[in-house]
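One protein chain omitted, others in place.
Coming up: subunit A.
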Amino acid sequence: MPVNTELVGRVFPPTAPYIVGREKVREFARAVFATDPQHVDPAAAQALGYADVVAPPTFAMVIQDLTLQQLLAEPDSGIVLERLIHAEQRFRYTRPIVAGDELVGTLSVTGVRAVGKGAMVTSEAEVTDASGAHVVTATSILLVGGDE
């Protein structure tokens, strides 16, 4: 099944609220070799004006990933995980993610472009906090291989 071009414009329901834990931020920081104290030490983060430890910039991928699971689960998407290559990634921030945040992601498919037998799928996950305010938008371009 080829990638469904009618996916363009599809907007998915907001993901279940994700509570950002302090230890999760520390775990992620260690995993990306983040050395700055603001990611692990609440006092260092508070000195910068944040309520708790500051997540590394790419932590937003955790929420984006929850939204992409929705896309992959669409029965008519034509997207098969094994044929997926992450081609590009972008984050646009209103503010950094901080421990204690309660975040939801809302995915929109903004483009599907045929490339050979496959397709480039562009999607945007808009991440908002408990007050509904924008935190970060994560844009990914996935290269989906076609049938052999």
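Going forward, a residue touches a chain if its C-beta (ideal position, glycine included) is under 8 Å from a C-beta of that chain, and two chains touch if they have at least 3 such contacts; residues count from 1.
Just so we're on the same page, contacts and distances are computed from a predicted model.
Between the names "Rod shape-determining protein MreD", "Extracellular solute-binding protein", "Bifunctional enoyl-CoA hydratase/phosphate acetyltransferase" or "NRAMP family divalent metal transporter", the one given in UniProt for the chain missing from this structure view is "Bifunctional enoyl-CoA hydratase/phosphate acetyltransferase". Among A:Val11, A:Ala31 or A:Ala51, only A:Ala31 touches the chain that is left out of the view. Within the complete assembly, residues 24, 27-28, 30-36, 38-39, 48, 50, 54-58, 61-62, 65, 81-82, 85-93, 95-96, 139 of subunit A touch the chain that is not shown.
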